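With one protein chain removed, the remaining protein chains of the complex are shown where they sit.
Here the chain labels run A and B in written order, and each chain numbers its own residues starting at 1.
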Amino acid sequence: MTEKLTNIEGLACPLPLPHNQRIVLGHGSGGRMSYDLISKVFLSALDNPILRIGDDAGTMFIPNNPSEPGCRLAISTDSHVVMPLFFPGGDIGRLAVCGTINDVAMLGADPQFLTAGFVLEEGLDVDILSRVVDSMRSATLEANVQIIAGDTKVVQNGKADGLYINTTGFGVIPPGVNISGTRAHPGDVVIISGTIGDHGIAVLAARGELKFETQIISDVAPLNGLVKTMLDTTKEIHVLRDPTRGGLATSLNEIAIQSKVGIKIYEDGIPVKLAVSAACEMLGFDPLYVANEGKLIAIVNKTYADQLLSAMKLHPFGTDAAIIGTVTADANEHVTLKTTFGTTRMVDMLSGEMLPRIC
Amino acid sequence: MKYISEYRDAHLVQAVMDEITRVIHRPWVIMEICGGQTHSIMKYGLDQLLPEDLELVHGPGCPVCVTSLEMIDKALAIATHPGVIFTSYGDMLRVPGSEGDLFSVRASGGDVRVVYSSLDAVKIAQENPSKQVVFFAIGFETTAPANAMSVIHAQNLGLENFSLLVSHVRVPPAMHAILESSTNRVQGFLAAGHVCTVMGYWEYGPIAQKYKVPVVVTGFEPLDIAQGILSAVKQLENGTHEVENAYARVVSYEGNQPAQRMINQVFEDCNQKWRGIGLIPSSGWQLKHEFRQFDATQRFNIQKITPAESPLCIAGQILQGLKKPYDCSVFAGQCTPEHPLGATMVSSEGACAAYYHYGRPT
Partner (left out) sequence: MCLAIPGKILEVYEANGLLMGKIDFGVVTREACLTYVPEAKVGDYTIIHVGFALNLIDEKEAMETLVLQKEISKQGMDA
């Protein structure tokens, strides 16, 4: 059957964000609303060539002249806001350390140093803070990274959910490594490092509002070791991305837009744990949009795909790695999915916040 | 997953699709009533496996889409009252009212909470005795037993701070309205499997007889939908117009009697406005007189509502199967899930949202 796809024009909303519009939770969900907010409020004001690329970390040369000897750095910052603070498989501290390590590692850099800023809510139990900081220490040891600067502020009771953490990380990009969301080429192979949706479902269950129980634990993990193993195997990795908020689907859409390509994925190839599938069925969610905190997407020259996959599967954080799709030439920058029935459908970015549905 | 995975078997589905192709000899138009069926068809691309002669049109079976604009505006008005905790099923939060939605009420400081079950709303009322807890009780017949139970449960617990904003819609009157329309093209129906789980399918015999249309009770998994379509096509080719049950593992002729008794205890028929379609007589349910103290519209002083629908939205024609989303001039342009002009773009079961997310040929 020939593939008939609609030529959907104008997927970006042409209307400007009105001045009197308030921020809603959907703006933080990682999907299209977040993307629009970042484009229309932040990037339009702070525009510069480094930010414009749109990768997980910004890169620059130190000194700022590529022809002089020096090095190329990747720098990323992330603020962590999660409820509850402790969830099966992790906590806000581990998330703060791993999240930023991963963003830096997604540029192929070796993250060595982090900073950590804390906003503490008046009344927070110091024992809770100690537990969080201990967890951050464990994560830094696991990843062989050091926190070398920090800051603390306290806000009035009610102005923060216990605590918020911002981490900034940086690392040197090794010579010969050129990884960016702009580098996906038609013919490249798309690999995911493991099962999708674990973190989002674990946190949702821990939050308790929807009152379901599951054995799923968050996958939050530092991926710099896995990335190093991958780069030791081949430098022909074009894109790395960790599909956090907004899930696999949103990250693939971002890459398609950055690289001006299409991406086709295969439903049967995408690894999902049974418990995550079951929770998504119950709530009406799609695992493609559920957050991950210990997984990465790799887009690689097809000649090296099998070799890279084998190397990933030998690493503890890549045992369930799988080839899930290919990059295609598509001026519409669509991400499509071939279903188990052989039919094809679009995979859009996450829209707003994911809500449990009754329909 | 038992009772799910078996009904997603690609070989079995293809075999049924092949059979449909074998038996069909003329063009037919079939309507799947339920938004959940539309969602499944779009998600799995089942329409791409059907012969060209068969056209599926998407029915008004999305309670989120058809809840009247006036009712949404009432919800927004109540949710902004100080001292109110407004509880709702998740998919209602994004439905646009005349100005804003429940999300924007929350952003402005309103206490709006998503609940998975109506009993969770009752629990919130128990835990917050100094607040008024209002539950947005919407849905088709499928959800009515759950919404009715919240009233009885709250009554048994002696709660005085719990009330419902009710907006229930019923399938049979909607089918009558569609079939009575001079522009109707629908020749057969896939009836909503989970509505029938509650109500049975005894209500559809008179409709099938009067309008000479086959009605097949159909489930939601790909194999269920394929089987439902096959049964409907066979009837159309044979010229019969009977009610058939293609979802027998869950649906019986008489339906769930305890659930129907509860519905009859708590609710009574009323005229109902359907967003995009208009008033359909006796197509809704409201709280019976003896439960009026749980009616949020009686409890709160709501200013006169003058709903203002976007003049660009053609959701009504889409819900009746007269147009497809891509026939709309603002589809995917001014109207997107982030900036929806009508309810069919908001609910994930709405045809416009399904077409936008999953993409369909022009």
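Basically, contacts are C-beta pairs under 8 Å (C-beta built on N, C-alpha and C of every residue); 3 or more make two chains touch, one makes a residue touch a chain.
On a predicted model such as this, the values are computed, not experimentally measured, just so you know.
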Among B:139, B:173, B:214 or B:316, residue touching the chain not depicted: B:139
Which residue of A:61, A:86, A:113 or A:212 touches the chain not shown here: A:212
Touching the absent chain when the full complex is considered, from A:23, A:83, A:149 or A:282: A:282
Selected residue (touches chain absent from view) among B:201, B:220 or B:294: B:220
Missing-chain contacts mapped onto chain B: 1-4, 6, 11-12, 14-16, 18-19, 34-37, 61-63, 89, 116-120, 139-143, 145-146, 149, 153, 156-157, 192-195, 197-198, 220, 223, 227, 248-252, 256, 258-259, 262
Chain A residues touching the omitted chain (full complex): 211-216, 274-275, 277-279, 281-282, 284, 357-359
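Going forward, only the chains that are shown with their structure count from here on.
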Inter-chain centre distance, chain A versus chain B - centres from mean C-alpha coordinates, in Å: 34
Chain A - residues contacting chain B, complex: 1, 4-11, 13-15, 22-26, 32-33, 36, 209-211, 274, 277-278, 281, 283-284, 334, 336, 339-346, 348, 351-353, 355-359
Residue numbers on chain B that touch chain A, as the complex places them: 1, 4, 8, 10, 13-14, 35-36, 39, 42-46, 48-49, 62-64, 89-91, 93-94, 103-104, 106-108, 113-117, 120, 139, 143, 222, 326, 332-334, 336-339, 347-349, 355-362
